[in-house]
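My structure is below; once you've seen it, I'll send some questions.
A single protein chain has been omitted; all remaining protein chains appear in their positions.
Entry: subunit A
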Amino acid sequence: GKAYLSRTEPKVLDGRSGEEEEVSYQLYPGHIPTSPLQKALLAAGSAAMALYDPYRHDMVAVLGETTGCLALPSLRDKMKHHPEGYRILQERPRIRLSTLDMARLRGLPPGSLGREYVRFLEDNKVSPDTRVPPKFVDDEELAYVIQRYREVHDLMHTLLGMPTNMLGEIVVKWFEAVQTGLPMCVLGGAFGPVRLSTRKLQVLATQLVPWAIRSGCNASCILNVYYEQRWEQPVESLREEIGILPPP
């Protein structure tokens, strides 16, 4: 009859006493605490899966989270020491369809950041709501930093003028690699091109990547720009302000 309720508590071994309390140590909604071994396995597995199936964006996200333990704190510090970045960390703005006033942005003059961003979203048929929330970052503030990086990614496409095809994504990855130092960007930039044709590889290697790297080095930290307050600013002026060089 009720035998299953009366059984003794499961044996608690060293490894498992950690697991038993895991659920109560969620640092933010969606957080899954992981051991260093699990992070290593996740990093290796997600890298392999992302290469095998490039449509698994969640794997790219997991790779970023599990390998970002050095880059994320340094990004957070860069933000803390900059007045606009500091404000972003305090106010934690989110770029989502529910927070954006699409009609107002569409009504802005052409050439402004808001108008070009909406044009980019519509041309490439993407939405800011498809960004995977972080799961494996073990610090609540760093989780926001990586979330912000993901949401700003589409704005990077807009500022660099790159579409969302494989070529465009690789160029943006190189730019972000220089800017953020995230190993995921470096890996993405280095391994992404294996699926490209030689002609595209040539254009990539000779023109686009050097430009992306130069821009990345020249520009100030892209996470330190409060984009939500600059929708009316013309894209050209914002590019100059950040330090992104004109595209080839």
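Brief remarks on what is shown
FYI, contacts are C-beta pairs under 8 Å (C-beta built on N, C-alpha and C of every residue); 3 or more make two chains touch, one makes a residue touch a chain; residues count from 1.
Just so we're on the same page, contacts and distances are computed from a predicted model.
Matching "Cytochrome c oxidase subunit 3", "COQ5 protein", "28S ribosomal protein S14, mitochondrial" or "General transcription factor IIH subunit" against the UniProt entry of the left-out chain gives the name "COQ5 protein".
Contact with the chain that does not appear here is found for just one residue of A:Gly45, A:Pro73, A:Pro193 or A:Pro234, A:Gly45.
Considering the complete assembly, subunit A touches the hidden chain via residues 1-5, 7, 10, 13-27, 32-38, 41-42, 45-46, 48-49, 56, 58-59, 62, 135, 138.
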